[in-house]
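Missing here is one protein chain; the remaining ones are kept as they sit in the complex.
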Amino acid sequence: MKIGVFVCHCGTNIAATVDVEKAAKAALNLAKVKFSTTYKYMCSSPGQALIKDAIKEKGLDRIVVCACSPSLHEKTFRECLKESGINPYLLEIANIREHCSWVHRDRETATRKAIEIMKLAVTKVTHNRPLEKTHMPIEKRVLVIGGGISGIQSAIDISFAKFPVVIVEREASIGGRMARFDKTFPTLDCAACILTPKMVTVAQNKYVTLHTYAEIEEVTGHVGDFKVKIRKKARFVDTSKCTGCGACWNKCPAKVASEFDLGLCKRTAIYTPFPQAVPNIPVIDRENCLYLKSKKCGLCQKVCPFGAINYQMQDEIIEEKFGAIIVATGFTQFDHSVYGEYGYGKYRDVITGLHFERMANSSGPTGGKIIRPSDGKVARDVVFIQCVGSRDEQKGVSYCSRLCCMYTAKHALLLKEHNPDSQAYVFYIDIRAAGKNYEEFVKKVQNEYGAVYLRGRVSRIFEKGGKLIVRGADTLSGAQIEIKADLVVLAVGLIAQNDAAKLAQMLHIPYDQNNLFTEAHPKLAPVETITSGVFLTGACQSPKDIPDTVATASAASVKALGLLVQDQLEKEPLVARVDKNLCSGCQACIKACSFNAIETKEVEDRALKRKRTVAEVIEGVCSGCGNCTAVCRMSAIDLEGFSNRQIMEEIEVL
Amino acid sequence: MTGDRSEWEPKIVGFLCNWCSYAGADLAGQSRLEYPPNVKIIRVPCSGRVNPLFVLKCLSSGVDGVLISGCHTGDCHYSEGNFHARRRFTILRKLFEYLGIDPKRFQMAWVSASEADKWAKLVKGLVEEIRQAGPNKLGHR
Amino acid sequence: MKYAYYPGCSLHSTAKEYDLSTREVAKALGIELIEIPDWICCGATPAHITMHLLSLALPVKNIIKARAMGSYEIVTCCAACFSRLKTANYFMRTDDEHRQKVEQIVGEPYKGEVKVRHFLDVLVNDFGLKNLKGNLVKELKGLKVACYYGCLLTRPPEITELDDLEDPHLIDDLMRTIGVEPVQWPYKTECCGASFSLTKTDIVLKLSCDILQMAYDEGAQAIVVACPLCQSNLDLRQSTINKKYKKDFNLPIFYFTQLIGLALGIDGKKLGLDKHIVPPAALLGEKDKLAKI
Partner (left out) sequence: MKWFISHETIRSPFLKTLEKDCGEKISHCYQCGKCSAGCPISYQMDYLPNQIIRMVQLGMEEQVLSSKTIWLCASCLTCTSRCPRQINVAEIMDYLRRRAYTKHMTPPGEIEVPLFNKIFLRNIELHGRLFELGLIGMFNLLSGKFFKDVALAPRMFLKRKIGLFPHKINNSKEVKEIFKKSGKLGRARRDKLWQPKLLFLNLSRKLIERIERLK
């Protein structure tokens, strides 16, 4: 056995704190290490060439690379080994950057620790075995969770490549948040004008199946073979019969606050969320339907000319298989009722940006009039407050929600267009207008639309004499500011959906402290997750505006397609294996396995001269977690790449 | 390893699951958070991979402290590996208490991929605790 | 129900009627208040502005005296004392460095374990509104008041742990229970400038004037307070405010205990209603709530 050790400088990232030459020298003292060297960037092509040359010239058969985290370049170096004709699994990475040079300052300490980390890797590589990747078939369908603009865009992109897509949307219609917007910044395109065609396209597309009013119930399996249970909530309307004529909702007597219009107007118990809904088929809200609550009424059934109403309908659970999943679940608004100083959400004339969008929308609850919800009077002096819930560790989230600056500027502009006599006052901390034509847009709002920008947060809002008294500050002039306003619009931040963590756990993808889904790499893998086959798009990962959302939607689609176009899926061979001679057939491993990857098998025992039951791992199903190995009394089951012997010896050399 | 306290530095082995805690420690590096060098990390796919024998082996080889760190409850990449680990090692801890081994020497933690800060704090705290517990006398070295 | 009672300096002088009415109400409701023997001043604002350690040591000394009485919780009525005692407790609980220094000064170990309560809290949460209602002799119908909490009862919430930070309601709840109608007004927790009463009287006049104006505008006939400093600024200085800002306020400033006392049928004089600078008799008489005081 000839082990080669390659120590990377990583520019100065490693070399500044770790004496790489000393480490390389120390490697030669280790058993079976025949060669060691250093290089500035081991992952670069000359660096890889260095490894390849050394393998050829020195006859090395196992390699240890001391560099960055294996999550970054393990694949790179495995490829490098393969190209030099060595089995790619005869490689170990010693993480001397993230776990050493970047977290220690003292050169001597860091060098000593780097050598120890290297020692562990050398010990481990000694017991690596050559392994071959296994191959699995791929289910050539994509699941898109969420039917907002990001889900719609993803589905359209995938359908271009002629792969089937299923969209699961929990609301009665696709369209998501964007369907509620009036106009979009900075071009002032009408949101409906650019979204509705896409909604129709997706509905008519023969590769796309829509499951609206449906939710994900359970996800099992893995990349190439996800098994997903979808709950299709009872609509109480037969989608095959309904034509969306509207007879039912015109007659329905039960009226409740409309969620789509954020309570600014009423809807009926049988309803479509908005006139352009896709599919244009209503649902019955079982909470508020008089018939479903108390068997009184039944009017909609009587008036339906097609007999589409069915009060007996039950939730239905369907199970489907997918090769890849795109998560496009979007965001929700920060709830400003935690701000006592802004009235705990009790003042009717203190509204959110989304309320403003609905009011500005000509097909919205006020028919495009911007008024005070309390008394219906036209709003003249309107105060906009940015960063409500965002950049606020005390009451909200610490991050910047990224689009509030822009949508507030847009609102200030729309206000002036709708109410020419009005005046907008915008309280801001910083204006973040980084985007194409964004800064110009904000400047336009300030210069041409006369919005007054005041740099400071608002400390208090209260009602007096039918007006809202807003107390803020303008830190630029050093003055306390008081404004008597008709309407206050809070630019509330974007936060994760309430049940985001639950979905993440179902999909086995990580999420951060704010319940936003975590990408595989913040720069180089922004739409992937560490769970292969699951991709992210839109604001479920971090706040995004429409252009960014659409861009990530297309990116996620490409990633999913990249998977689907392959004939077979390569699978890491780091799976569990049973030594049949040692296995006593206790089946403890079968109970420990969460993936049903272990079966029993009869083998002929030559010593006992009879058949006996042993465990056997189904390679294609095993995910390599190693949970089975920890319960095996005989140590008969072991994990490739992380074997008992390897770990024991690693402990030994410490 | 000598018993001389002035020279003695705690030696700690950390078994980190690949998906959460190892990534969390990576992030600590990316964020340049400084922490003591005493913890040597052994990467495992899942905290459920850690065999109680490994812990015993550590303590008998003179390691002063053992840390097992995995994903938070419900966040396991393999669904429930961390549950198994937690159950397994709660029992092991009981056994250690019974045997009179300072339970401080064997700790479990849950660090997610985004909790770099928590990882750095954890290491600092752990090293301090083990330092107070003193050298592991069980070790044959 | 037994509590160690810490009146504080103000309740022994400028706010005598607060002390009188508190004791009367407690007596009538069977709440036993045992005055902490030889209590000393809590140091108030001058102490924490001038010397931090002193501002912790003085309250802690008092708490230790209360602890020596047995296992009682401390009750205080003065918002400033309440704030200082609570703050000192918070430091003793959470800050080892300060705790050790203070322990050295007062000569006894103390870890912040004695509970400090405001009399409001005791009435609403220990005694209970329902129980109070059952004890009423009459209801003070027809009276509209603005309940004014000031700065120190609710801020900072993690220390005072008393009431809602921005929209407190304990006094409002009590008033409703005795039949008084609290107006909804936005200045419940505005500052009256208390600590500047003597030094920067102009500021106090301006802030107090704003508060009186807001209460008046929202239709209050009187203001109900739980802080002796607020009361003295609003009551004592009301005539000066009228003169300076050309106003015509005539708003009596009651302690919540006084109105509760009236509802419990206690004689107005016993509640110190005669000690007010802005006389309440007219208002109370006109409303025919009780015999003339």
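Per-chain numbering from 1; labels A, B and C assigned in written order.
What we mean here is this: contacts are C-beta pairs under 8 Å (C-beta built on N, C-alpha and C of every residue); 3 or more make two chains touch, one makes a residue touch a chain.
Keep in mind it's a predicted model, so treat the numbers as computed, not measured.
Q: Give the labels of the shown chains that the missing chain contacts, considering the complete complex.
A: A, C
Q: With respect to the chain omitted from the figure, which of C:129, C:165 or C:183 is a touching residue?
A: Missing-chain contact among the listed residues: C:165.
Q: Out of C:14, C:135, C:213 or C:250, point to the residue that touches the absent chain in the complete complex.
A: The missing chain is touched by C:14.
Q: Using the document's definition of touch, tell me which of A:44, A:475 or A:581 contacts the absent chain.
A: Checking the options A:44, A:475 or A:581, the one contacting the hidden chain is A:475.
Q: Based on the whole complex, identify which of A:99, A:402, A:460 or A:544 touches the chain you can't see.
A: Once the missing chain is taken into account, the touching residue is A:460.
Q: Using the touch definition up top, pick the residue from C:30, C:142 or C:156 that touches the left-out chain.
A: Of the listed residues, the one touching the omitted chain is C:156.
Q: For chain C, which residues reach the chain that was dropped from this view?
A: The missing chain touches chain C at positions 9-10, 12-16, 38-41, 43-54, 57-58, 61, 95, 104-106, 151-152, 154-157, 165, 189-191, 193-196, 198-201, 203, 207, 236, 274-277.
Q: Since one chain isn't shown, list which residues of chain A touch it in the complete complex.
A: Residues 341, 387, 391-396, 429, 455-460, 471-475, 478-481 of chain A touch the chain absent from view.
The definition used in the following text is that only the chains that are shown with their structure count from here on.
Q: Which of line, ring, star, complete or other matches the graph of chains that touch?
A: line
Q: Based on mean C-alpha positions, I'd like to know which chain lies farthest from chain B.
A: Relative to chain B, the chain with the farthest C-alpha centre is C.
Q: Write down the pair of chains with the top C-beta contact pair count.
A: Going pair by pair, the biggest contact count turns up for A-B.
Q: Nearest whole angstrom, what separates the Cα centre of chain B from the Cα centre of chain C?
A: Going by mean C-alpha positions, chain B sits 53 Å from chain C.
Q: Between chain A and chain B, what is the gap in Å from one C-alpha centre to the other?
A: It comes to 30 Å between the two C-alpha centres.
Q: Where does chain A touch two or more other chains at once, residue-wise?
A: none
Q: Of all residues in chain C, which are in touch with two or more distinct other chains?
A: None at all.
Q: Which residues of chain C touch chain A in their complex?
A: 164-167, 186, 214, 217
Q: Could you please specify the touching residues of chain B with respect to chain A in the complex?
A: It comes out as residues 11, 13, 19-20, 22-23, 25-30, 32-35, 37, 40-46, 48-54, 57-58, 61, 63, 71, 74-81, 84-85, 88, 112-115, 120.
Q: For the complex, give me every residue of chain A touching chain C.
A: Spelled out, the residues of chain A in touch with chain C are 340-341, 344, 462-465, 469.
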